[in-house]
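All protein chains but one are shown at their positions in the complex.
Naming follows writing order (A and B), and every chain is counted from residue 1.
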Amino acid sequence: MKKMLATLLTATMLFGLTACGTTAPAADTNTPAEDTAAVVEDAGSDTTDAVTETTTADSDEPVTLRMAWWGSQTRHDITVEVIEMYEKEHPNVKIEYEFYDFDSYFTKLKTLVASDQVWDIFQLGGNFPEYIDKIYYMNEFIDSGVVDTSKISNAYLKITQDTDGNQIGLSNGLNTYGIAYDVDMFNEAGVALPTENWTWDDFEKAALTIAEKTGHFGSSGFTSSEFIAGCSTFIGQQGKVGEYGFFNLDLTGMGFTDAQMLTPYIEMRANLIKNGASPDAGAEMEITNIENDFLVTGEAAMTWVAVNQFPTIYDICAQEGRHLALATVPRVKADGPAGSVIQSSQMLCVSQDSQYKEEAAKFISWFQNSTDCNNVLKGERGIPINDDVRKALEAEATDGQKIMYDYVSLVGTFETPEKINVLSPAGQDEVVDNYRNYIQQVVSGEITASEAADKTYADAEKLFK
Amino acid sequence: MSKNTEKTSVISRFLNKDQTVGNIFAFPFIFGFVCFSFIPIITSFYYAFTDYSMGSKTATYIGAANFIKLLHDEIFIKSLGITLKYVLISVPLKLAFALLIAFVLTRKSRMVTVYRSLYYVPSLVGGSVAVALVWKQLFARKGLFNSVLAGLGLSTVNWFGDTKLALYPLILMTVWQFGSSMIIFAAGLKEIPTMYYEAARIDGAGAWQMFKSITIPCLSPIILYNLVMQTIQAFMAFTQAFVITGGGPNNGTMMYALNVYNQAFKYNHMGYACAMSWFMLVVMSIITLMIFKSSKFWVFGEGDDE
Partner (left out) sequence: MKAKIRIKKLIYHILVIAFGFVMIYPVLWMISGSFKDNAEILRGSLSLIPKNFKLANYTTGWSGFSGISFARFFLNSFVITAVATLGTVISSSLVAYAFARVEFKGRKFWFTCMLATMMLPGQVIMIPSFLIWYKLGLADSYVPLILPYFCGQAFFIYQMMQFMKGIPKELDEAATIDGCSKYAIYANIILPLLKPSIVTTVIIQFYWKWDDYMGPLLYLSKPESYTASLAIKMFADAASKTDYGAMFAMSTLSLIPVFLIFLIFNRYLVEGIGTSGLKG
């Protein structure tokens, strides 16, 4: 029996050993982790002495940068290609990259925030205020010329600045919202095509008439962007240019005081749903992404888009012999403010945790400005901010892309307030989710549009308490 | 020499004491719990009393404010009701189904392997995008279910547009994935000694009688196990709502775990999410305890070592 016990114990111990044994290969993936750990600690002590850091970075000492982004298969492939191109041009720089899909990217980023090891170069979109503590402003690199902005217009630098002029990052792509529509369906219903300064009344009437005449939805896809593109813009369109905004410029409170200003908009939204001119909650859930939006499947005449989505759906519809066009976001008054502005779809930022901030900035500058690099990237992330790069791309644009470029130039001509706020406060998602539920409650008659306006206002106000 | 044997016998006596044996065998768990689970659990408990959010690194102590907020949070209260409904419907259905199929598929037949594989496959696709798409299309306004209803001359149903109905497609999806419970039952059925059945047959017992007085009692520890685990897992169910409805319409499928996810990741209220989790931990513990207490009355062999 004792013998058996002995064998058993050895067996268990062996299991224990194999447990360690099998983890052995991890040991080498493990070393870089320790390296970065050391790097992070160094960065902590170095930040006080930015000057020495700058001087050392200029030499040819080997530098390892970590970079990450989210995107599709194509984006991963071309981004890695340009990284290798950069490494060849700068033999002392090695870039360790990671890529994910959008949701995974932000989950991962959260763990890195917690452990103070955010990638040296990282991609951020509209939700960056949440990570503002981890962003190293790029102003000093622009001033020192490390980052070349000679071919980037001021207006396009501004879309990634806060109101104090801090350069949060460099935009990878210009973007703005619009309404994509099916020209033939408008004609079929005998509805006049949208003009540059059509109003919400025109929009509502068009949607209702189309629904009545064709049996399709007048307008589909009130997806998450609708809050910003529609509801929030609706406030910005009130009064004079720049008089109101949904939030104030410093993001310390609301940009308007009367909650009831929201009521007409909410009423219109609910009214469209009630009359079958817009999808209800059930129909909306059938939309998985822009490619099976009701506009694309031929069941709706209009939908909300971020304009960088337009070329894709234009091409899909063109294959079926249908013709799409882009209309501006409707206004409150035809001669009133447009409310829409050019925004950044996403940007590259330098991390606070980085030991080589200048090297990181150098790469970002190259990424936005180099023609070689952008010949590979081909504007996949959005309309480039560098004038030369943009012109080169425009020259070889497809029909759908041409419409997008024209639209962006058009929005660029609209009168905009002197100071705009490109930030949205952290936690805005909760307001948006609740807002969408309130609209459903208005449709079902649980609450009135005016109550929904009050509730939305209260939710938004709560962000600042 | 004699000293040595004395020494080994002392060691061996020590090694064979129940206390030692227990601790040695339980060591992997104790080690793992202390090293990897205990600190995160305590940390989440601490966070429940702070305003911690994952973006920022500071957590300010705010007392019981999160718990007080819970009691006034309409969405939380709604989600609690929805979760309970989901648990109460999906768990019994899934278990009944799993047991039935496991039982039907114990016949000695070469085809059994094939059939069991067929029924197990749904459990292998989990909450994948493909399944989410199929489910949406099955229950879409013009989907398969509505076509059948229309074909039968009945009025169609807007499954995902109706706050009261939207939960049922999700429940169906859960029940559909009964595979793992099924194979656990199958393993349990296999353990029942054939001689019990032979003896019963000699006594002239019918099929139902055998099922009732042999299969069920012998299987009861496994039934208890599946009941406890499925109940806990149903409380934690997240994927179904996340991939199909996102909690809508109008929070009609806002299950507790999805709510936690939203608060923690989407809205950046990690502290609040922790408070919610600990509140639910208490709820789940009470329910689990109730199941355990009841088990003395219906589970064979349960409680005789308590």
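What we mean here is this: a contact is a pair of C-beta atoms (placed from the backbone, for glycine too) under 8 Å apart; a residue touches a chain by one contact, two chains touch by 3 or more.
Everything quoted here is computed from the prediction, not taken from an experiment.
Trainee: Given the contact rule set out at the top, which of the displayed chains would the hidden chain touch in the full complex?
Mentor: Checking the complete complex, the chain left out touches A, B.
Trainee: Hey, which of B:Val10, B:Ile77, B:Ala96 or B:Met111 is the one touching the hidden chain?
Mentor: Within the whole complex, the residue contacting the unshown chain is B:Met111.
Trainee: Among B:Leu170, B:Ala241 or B:Met280, which residue is in touch with the absent chain?
Mentor: B:Met280
Trainee: Which of these, B:Ile62, B:Val157 or B:Leu189, touches the one chain of the complex that we don't see?
Mentor: Answer from the full complex: B:Leu189 touches the omitted chain.
Trainee: Go through chain B and note every residue touching the omitted chain.
Mentor: Listed in rising order, the touching residues are 15-16, 18-33, 35-37, 39-41, 43-44, 47, 54, 104-106, 108, 111-113, 115-126, 128-131, 133-135, 137-138, 140, 142-144, 176, 180, 183-184, 186-195, 218, 221-222, 224-225, 228-229, 232, 235-236, 238, 257, 260-261, 264-265, 270, 273-274, 277-278, 280-281, 284-285, 288, 301-302.
Trainee: By the contact criterion defined above, which parts of chain A meet the unshown chain? Give residue numbers in ascending order.
Mentor: Interface with the chain not displayed, on the chain A side: 1, 4-5, 8-9, 12, 15-16, 19, 22-23, 25-27, 29-30, 32-34, 36-37, 70-77, 79-81, 96-104, 107-108, 110-111, 114-115, 117, 125, 286, 288-289, 291-292, 297, 312, 316, 346.
Heads up, the rule we're going with is that only the chains that are shown with their structure count from here on.
Trainee: Distance between chain A and chain B based on Cα centroids, please, to the nearest Å.
Mentor: Centre separation, chain A to chain B: 37 Å.
Trainee: Within the complex, which stretch of chain A touches chain B?
Mentor: My answer: residues 2, 5, 106-107, 110, 113-114, 130-131, 133, 280-283, 285-286, 288, 426-427, 429-430, 433, 436-437, 440-441, 444.
Trainee: Within their complex, state which residues of chain B touch chain A.
Mentor: Touch residues, chain B against chain A: 12, 15, 53-57, 133, 136-137, 140-141, 158-163, 166, 244-246, 248-251, 262, 265-269.
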